[in-house]
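Only a portion of the chains appears, each positioned as in the full assembly.
To keep things simple, chains are lettered A and B as they appear, and every chain counts its residues starting from 1.
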Amino acid sequence: MKLTVQALAQRLNAQVEGDADTLITGVSSIEFAQQGDVVFAESPRYLRLAERCSASAVIVWQDAPSIGKTLLRVASPRQAFLEALRIFAPEPRHPQGIDLNAVISPDADIAEDVAIGAGCVIEAGARIGQGSVLYPLCYIGRDVRIGEQCILYPNVTLMHGARLGNRVIVHSGTVIGADGFGYVTVDGVHHKVPHIGTVEIGDDVEIGANVCIDRAKAGVTRVGSGTKIDNLVHIAHNVQIGENCLLVAQVGIAGSSQLGRYVVLAGQVGVADHVSIGDGAIVAAQSGVAGNLPGGQRYFGSPAREHAKQLRLMAYTSRLPELFERVRELERKLGSSSEDRNE
Amino acid sequence: MKLTVQALAQRLNAQVEGDADTLITGVSSIEFAQQGDVVFAESPRYLRLAERCSASAVIVWQDAPSIGKTLLRVASPRQAFLEALRIFAPEPRHPQGIDLNAVISPDADIAEDVAIGAGCVIEAGARIGQGSVLYPLCYIGRDVRIGEQCILYPNVTLMHGARLGNRVIVHSGTVIGADGFGYVTVDGVHHKVPHIGTVEIGDDVEIGANVCIDRAKAGVTRVGSGTKIDNLVHIAHNVQIGENCLLVAQVGIAGSSQLGRYVVLAGQVGVADHVSIGDGAIVAAQSGVAGNLPGGQRYFGSPAREHAKQLRLMAYTSRLPELFERVRELERKLGSSSEDRNE
């Protein structure tokens, strides 16, 4: 795909400043920009970074200052950038049709334009909606529901009864609907608790590679629409995740915990069981959430505290050598006996 | 399955208090109870919670106080609850028979009533015991031994020589018997150490999804009978895990470490190599075990300390701002010079 800045500006409803004949061949974030790319900047800071990168043109806000590059002025640079991404994104080349080497139960209900790759196994009662694509070697259990326009990459496992909404993307190696980790211990023996619940994934959810989302003991483990999950995340039985959350890689959420909407858990965060995290809470990497967290705030640490407070504690901790020295000095002045503690 | 409280009481050897004709349709933990469910309470605290939930009847101890619900009095509520779980658990619907789309070496030894799903690949010398079920797309390497009544969910990989006891459950995506992480570095080149050992899993072990249990360099990586392992756990070469341990999600155990019996590692715990953890030790979430831990105690922190001591250190740490203030105050009184340190 190649467009002049002029042609691109027309599609983005943008005003051009600079050379309208410049050829645009791709879209990039500033950090990876090459000649021919268009990037976007929505603040003076990013505008300065954009000026120094190799991009050929920059999408900016209406009254952004001029820089030494061709500009496309728009009402919302972010919105226009997203539109440009779509214009330049290469057409995805997914599998098409139903491969003869797939093993599909005659009692499965497959919409007509679904693609199913070689080596897929689809059990009775499964239902797959229009336009969905299953790459090779996926397992679709009994009575699973997959909505429309979903993409399952190779080696995905959906256990019986799991339900996916529309436009859900699941990357390779991910397992949805395994039994949760639940036992009743009697006389020293751990007896397995049957898991008779299921898993429900909303619309527009993307799930990374090698993720585990367990089925509920009873009821439903739920991931709300618009939520995005990175690689190697663990979501235990009966967890409830709201809409539009972001769960970064290697996060683990223990049983029955609840996340509101727009919650962000950064990489390697752990959440204890039966904990509730409010809308819009942001938890920094490697934190451990042991109790309920009200929404709308940033948290950090293990146990997770209000972010600024944790930073303050960390700063104080790093000054402990100085504090010990100061106390020693005070003791010297007062003739205390602690000096023979042999520090 | 539907039973009157009367009929259920007979099977649990329980005495009924309240309406013996109430219909029971399921078993639940208190937290998910709905009308028609029976729950159990083995302490006054849980009895109060049970009273407020939607369950129709409660299994309680012999002289538990009356509440506003039908009671089933038994000697051991936990034991009776387990029995009720079994009565009401739906019959599992596993694959049956050997699918024509499985690829099975003529030199594998498969007991007569084994189920093998489509797309499974079973190598020469593998032996699979009576009543075991392999869901589709599992790989069973050369000379693997699988005991009786095991369940392997889809996409499980058992590498050559791995041995599973009886009634072992392995969830999807789990890899047993990959090479451990071992190299000899000569002149800046990391040379792979051949891993000629294997993995041995005892009876009644359950292993979650996307778990990794590596084969030994020499000898055996061992998981003791009755141990339960959650999702995304890493168990390195030559680790020895005792009986009836519980390893929660995302735990990692480095090479040659040993766990006794009934050890509990909570979520995201890391254990260093060549460490020994005694019987019954309980390690709290996100802890890091860097040295040996005697059994019978609770531990917490990174590095893991005795639990109460770690809580105390955390409490003190959270009071550091106050301590700095108090030292500043002391310095002021003594006319010390630290005030110009510009805090």
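Keep this in mind: a residue touches a chain if its C-beta (ideal position, glycine included) is under 8 Å from a C-beta of that chain, and two chains touch if they have at least 3 such contacts.
Because the structure is predicted, anything quoted here is derived from the model rather than measured.
Colleague: So we've got 2 copies placed here, but how many does the whole thing have in this file?
Modeller: Total copy number for the complex in this file: 3.
One rule holds for everything that comes next: only the chains that are shown with their structure count from here on.
Colleague: With chain centres defined as C-alpha means, what is the inter-centre distance between subunit A and subunit B in Å?
Modeller: 26
Colleague: Give the list of subunit B residues in touch with subunit A in this complex.
Modeller: These residues of subunit B touch subunit A: 26, 28-29, 31-32, 34, 76, 78-79, 81-82, 85, 89-90, 93, 99, 101, 117-119, 135-137, 153-155, 169, 171-173, 206, 208-210, 226, 228, 230-232, 244, 246, 248-250, 262, 267-268, 285-286, 314, 317-318, 320-321, 323-324, 327, 330-331, 334, 336, 338.
Colleague: Going by the contact rule at the top, pick out the subunit A residues touching subunit B in the complex.
Modeller: Touching subunit B from subunit A are residues 103, 119, 121, 137, 139, 141-142, 155, 157, 159-160, 173-175, 178-179, 181, 183-194, 196-197, 210, 212, 214, 216-219, 232, 234, 236, 238, 250, 252, 254, 256, 268, 270, 272, 288, 290, 302-303, 305, 312-313, 316-317, 319-320, 323, 326-327, 329-330, 333-334.
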